[in-house]
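Of the protein chains in this complex, all but one are displayed in their positions.
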Amino acid sequence: MAEPLLEVKKLKINFRTEDGIAQVINDINLHVNKEEVIAIVGESGCGKSVTVRSMLGLLSTLPAQFINGDISFEDESLVGLSEKEWQKIRGKKISMIFQDPMTSLNPVFTIGEQLIDVYMLQGKSSSINLPSKKKKELRNKGRERAIEILKKMRIPDPESILDRYPVELSGGMRQRILIALALIHTPQLLLADEPGTALDVSVQDQILQELKRLVAEENVSMVFITHNLGVARMISDRIYVMYAGEVVETAESEELFKDPKHPYTKGLLSSIPKLNGEMGDGIDGRIPDFVDPPQGCRFYDRCPVRMEKCASMRPELIDVKSNHKVACHLFE
Amino acid sequence: MKEVIIIESIAKNEKVVEKQNVSEWRKSWRRMRRSPLSMVGLIIVTFVILMAIFAPVVAPYPDDVSGAIHFDRMLEPPSSEHLLGTDEVGRDILSRVLYGARISLMLGFIVLGLSTLIGLPLGLIAGFWGGRINTIIMRIADIFLSVPSLVLAFAVAALFQPTLTTIMIALSFSWWPWVTRLVQGEVLSIKGEQFVQASIGIGASKWRIAFKEILPNCISPIIVKSTLDMGFIILMGASLGFLGLGAEPPTPEWGTMIAEGRAYLPEAWWAATFPGLAILFAVIGFNLLGDGLRDVFDVQMDE
Partner (left out) sequence: MSEKILEVNGLKTYFPIYKGILKRKVGEVKAVDDISLTVKEGETVAVVGESGSGKTTLAKTVMKFIEQTDGEVFFEGTNIKDINGSKLKELRKDMQMVHQDPSSSLNPRKRIRQILLEPLIIHKIGTPKEREERVRELINIVELPEEFLERYPHSLSGGQKQRIGIARALALEPKFILLDEPTSALDVSVQARIIKLLKKLQKEFNLTYFFITHDLSLVRNIADRVLVMYLGTVMEQGDVETLYSNPQHPYTQSLFSSIPVVEEKEREMLPIKIPLKGEIPSPSNVPTGCKFRTRCPFAEDKCKERPHLEQKENGIYASCHFTKEIQQKTEIILSESVKSINV
């Protein structure tokens, strides 16, 4: 169980912007174990999407600049792979569900064509060079797999869905199709970028339940990024809380909600409107400038319990309990 | 006492504003400078405009712009005396090309100005009021668009005296629908923005919303389009001149000059080539600048 599948070590990524160099990801460590679901939680601008995209090699071009660190998958480094090598990993070993179910499907192909096409991109060599007979065989297999995965997602009448075009489907159904697309090769790791946030709560809830079940059934590990702590709690085993390009706290999900330590996590939790009518006052201020970030703790300006040394010294992630790490000087 | 404080704080604010505005301009300028092609465009356009303004000072033989005839130096090749050579009646081509810039630019500015004058209000009205008014205005615009500009210019030239003025009016008539279309499209998309609704909610009148809220947001696309169109209109003006429908000789219009020099092309290549190069130069300049401006404005909208 405790065997790491993917490990990110000391990751640092900059972005070149008009105003200068923005230090978007600052020294991040995280890992995903086999068959584990982790959630990366943070508000807009915290760098969660950038982190996840780097795990799929989608940040190799400017304006993003990889500064240092390592990302390893099954003990092999993913840093510096060529585009060709990435193609062997993407979709097969690591795949991703994107956020927007409206634009992530090609409107001119049917659902079936898109699922089968992705299926046929398997193996080492591309299927374009195969003899036509074998190609047909593969196509049939792809169709079978597509129907299988749609059935597993409990989509009624999967055969008829295959012949439909994306515009004919509702947002919720399209989001399900995107999940099916990501899982068609049964990858070892699934990266999910806030799926369902564009949808209504009841639909979102159904989809997340299905995703959770499916990931467990297929023994897939998952990195789930979201801004919604409630969603993170529901879906994940372990949570990383990010703020301004850094991990500020990480713990097992239940533990994090029972005993949050970092002032940011606490502020975030209290900001959420509760069903019993309790709601905190939020966190004053805004995220710091990434071009000229604070020397010490990046949360310094907004922190209600800041100390003198927080202004100048950057806090490191330290253990406060087993499986519970916090980056805050209060706990040293 | 209180007033002093207010004045002080206003003064302080002004400084902040200044700083912010400067950095805004500087950012745009930096963005512009980063693209070498648009800088080339900017340099060319500035050069052409300067030449047009200072033609009387720069031109070595200002008298040759009129109908002067010098039988003693007909069709002389480029030399130190006549840098671009002379034409079939011995006039200095450099001087005529320089004055030609005045005519082309004037033509461009007037045509664009007239088209914007007609097209912008119509587009604003069509897009903002919508409904039947929109249908009527846009169908009229379509009718004008269905007649090619050159054909319309021919027709006007056939009906009236083919002078520079009539040509400018003819071109404006065929150009305003483009402005109307652009503005109407912009207005439609801006109309959907919430700040327009917010303005209704405050109680603003329709005219106020159209001119104070929507119009300022249409300006940058109009500037970009006008810059890009400028090159095209210069080209059209020259084409009409070449066909003998524009400025009458001896006006040093580039198209007319090419037409005159064309007959002597085998023995005196310079007579037609230099006005031709001038057209090429100006058109490329405006197009590059237009592209550059588009990038600058696009990024600003993204922020």
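Quick notes on this structure:
In order of appearance the chains are A and B, and numbering begins at 1 in each one.
Note that contacts are C-beta pairs under 8 Å (C-beta built on N, C-alpha and C of every residue); 3 or more make two chains touch, one makes a residue touch a chain.
Computed from a prediction, not measured in an experiment: that's the story for all the values here.
The chain we do not see here touches A, B in the full complex. Across the entire complex, the residue among A:102, A:216 or A:272 in touch with the chain not shown is A:272.
When the full complex is taken into account, the listed residue touching the unshown chain is A:281, out of A:75, A:157, A:217 or A:281. Among B:34, B:208 or B:262, only B:208 touches the chain that is left out of the view.
Note that of A:188, A:204, A:221 or A:250, the residue touching the chain absent from this view is A:204.
Contact residues of chain B toward the unshown chain are 9, 12-14, 16-17, 20, 193-195, 197-205, 208, 213, 216-217, 301, 303.
For chain A, the residues touching the chain absent from view are 43-44, 170, 172-173, 200-206, 208, 227-231, 233-234, 257, 267-284, 286.
Following the convention adopted for this analysis, only the chains that are shown with their structure count from here on.
Residue ranges of chain A in contact with chain B, taken from their complex: 18.
Residues 27, 30-31 of chain B are the ones touching chain A in the complex.
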